[in-house]
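Missing here is one protein chain; the remaining ones are kept as they sit in the complex.
Letters A and B mark the chains as written, and numbering starts fresh at 1 in each.
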Amino acid sequence: MEHTITAGTAPSLTAETAPPARPRVSRRSLVPYVLIAPGVIWMLVFLVLPILMMVYVSFWTQTTFAIKPILTTRSWVNFFSSTTYVASLWTTLRIWLIVLAATLVVGYPTALFVGLFVRNKTLSTVLLVLCVIPFWTSFLIRVVAWRPMLGEQGAINIILRSLHLIQHPISALLYTELSVVIGMTQIYCVFMVGPIAFMLSRIDPNIIEAARDLGAGFWRIFARIILPLSMPGVVVGAIFVSVMVLGEFATSAALSGRKVNMLGNIILTQVGSLKWAFAAVVGVVLTIVMGIVVSLFLRIVDLRREL
Amino acid sequence: MADDLVLDGVTKRYGALTPLDRISVTIPGNTYVSLLGPSGSGKTVLLRVIAGFEAPDAGSVRLGGRRLDGMAAHLRGIGFVFQNYALFPHLSVRDNIGFGLASRAVEPVRDPAALRRRVDAMIALVGLEGLGERGVHQISGGQRQRVALARTLVTEPRLVLLDEPLGALDANLRTRMRGELRRIREQLGVTFLHVTGSDTEALAIGDQVIVLDRGTIAQHDLPDTVYNRPNSAQVARFLNCYNIFPGRRDGARFVSEIAAFPLAESVARGDGAGREPAYCIRQDLIEIRAADAPVASGEAALPAEFIASEYSGASIAYFFRTARGETVEVEAHLSHRRPVELEPQRRYTLAWDAGRAVVFA
Partner (left out) sequence: MRSTVIKPALAVYTGLFILFLYGPFFVLGILSFQAGPEGGPQFPIIRWSTYWYRQIFGLTPPSRIAPLPIGDALVRSLTLAFMTTVVSTVLGVLSAQAFRSRFRFSGAVFYLIVLGMMVPGVLVGLGMALVANWFGIDRHWWSTAFVLHVVYTFPFAFLVMLAIFNRFDASVEEAAWSLGVSPVRTFRRITFPLIFPGVLSAMLFAFTLSYDEFARTLFASGPDLTLPLAIYGTFAVEIHPDIFAFGVLTTLFSLALLAIYAILMGASVRRARRVAIQEEV
């Protein structure tokens, strides 16, 4: 096969005389926009619009059973000038922080075990499934099941008494803030375990090996390697738990006998008596709290990168 | 020719990097062309631009006169064999091979009998008889490579791009597959553009060799021209068989840091001089003599100290150190010479015919 070869080292064309590349058919660059449009429209109409509506209505005038679109700050003033309502804001924040800390403390060691120590994939799947199964019992039923556990005649008291650890039943377990905290911790701790276990399972075991070879003890390895690498999982878990706890009303209603009023409970009762404008005010307050909490968390971790 | 691939000023930029810088070349039809370059030279990017997976920032790509850039990848009629084969894991070998024919946008083969016939013919051509019903995880690496090839060739592309197709195979298999690829290509009569980082592979398999260096074409010639007359020190470096001494020309000599070499008239090549003046001598053209042995006129010589040797079956590589601490390698093919016993740390004289050197000055 004889070929005359055009030497590749021919004088190179200057940039000006090189013909411009024909651009990709513009259809190509539109495709992502077409794909994303349905989702964006859905969220704008069914998420953003309701929230905006809620903000708008919070400034409406409230008559006994109806609302009129005449703007006023009356409902806002009512909220912040009333000690009960402001107290419910503090209650909400307090319970949120306690439950957040509790789920983290309770869930982290389990996540550590499942994510880091269990290397057998089948076993870790089984453990995770075990954690998920309780969810297939309706959330409400699980909440309500705490009552016979915590009451004076409840399971916990029965067990403690039969083990002779206490003489008289502990009454503070039910219908108090403590019962709400216990219930919420138990229901939401799985949302901490999941993301943390996921992040921990992604840690390359060679890193820990290397640290061990260099002489680091367990606590050092934990503080310097494991904890920082698990932070994105902690943050995701914290966001999940926070969203659920801040918006809670069912657990607090069921387990506290109406003593503990979170913002969610207020919204519910106000809607029940058709005080829409006031409910909207509470809703906006809750939204602002949520917004601050979530953006604080997102500052710690860039969600997009972690995926 | 009808199926020539013509690149004109093709440029590709990624931010501050320019993996392709005004590439202009004509690759003729019905030829085996190897594209040689180290990693980072832009050879995979070039292939992807030709295939249409990336768009160039400037320049044009033409196949058989028709302009390709701007055209979607699936309409170009160009086959691509991936480095990792990219077989469809959920399809059998037979379905992998037939997939393009059955599902392509232009003239899909709808008749199941015709499809089967063509797939069977291709299976026979690449040597995969009896494996048609297997899943792609149930065959060996070499067989997977053949599936990747068959899958592309059955669609009768006008040009086939191969991105380091033999890289994942062991050395024995690689050598055998080289022959197979050439045989198959000849039978089909289409151009194969075969990218590789291995100089021996590029020289062995191509009818033409293109050497790519940091986004530009350093040389485009027949293999033995590239081997014997690299047109720059950089190309000589890629070939892994030259000793390269930087320096400058001084009258009738080339002066480097360690020695001065006489320049025979036949030797000087001006092309590569601008980039890097250098004196290159192939490793298998050097003779090892005793330190005080005579040096004839017309020969160049270099004193050096022997370090170690490396035996690799048909040849031995001897490593020497110059007075300046640089390493010089001498390759002795044992069919030409008997192996010499050398003493480590002892000085010898390395001599060669000055006319065989390649000089850029």
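Convention: a residue touches a chain if its C-beta (ideal position, glycine included) is under 8 Å from a C-beta of that chain, and two chains touch if they have at least 3 such contacts.
Because the structure is predicted, anything quoted here is derived from the model rather than measured.
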item	value
Chain not shown: contacting residue from A:Ile98, A:Leu160, A:Leu178 or A:Ile208	A:Ile208
Residue among A:Tyr33, A:Phe65 or A:Trp90 touching the omitted chain	A:Tyr33
Touch with the omitted chain, as defined above, among B:Gly37, B:Gly52, B:Gly132 or B:Gly206	B:Gly52
Options B:Gly77, B:Gly132, B:Gly206 or B:Pro277, residue touching the unrepresented chain	B:Gly77
On chain B, residues whose C-beta touches the chain left out of the figure	51-53, 72-75, 77-80, 82, 84, 86-90, 99-100, 103-106, 127, 134-135, 138-143, 151-152, 155, 173, 176
Chain A residues touching the omitted chain (full complex)	29, 31-33, 35-36, 38-40, 42-54, 57, 106-107, 109-110, 112-114, 117, 127, 129-131, 133-142, 144-149, 151, 153-155, 158, 186, 189-190, 208, 212, 217-218, 221, 239, 243-244, 246-250, 254, 264, 267-268, 271, 276, 279-280, 283, 286-287, 290, 294, 303-304, 307
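Just so we're on the same page, only the chains that are shown with their structure count from here on.
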item	value
Averaged-CA centre spacing for the pair chain B and chain A, given as whole angstrom	55
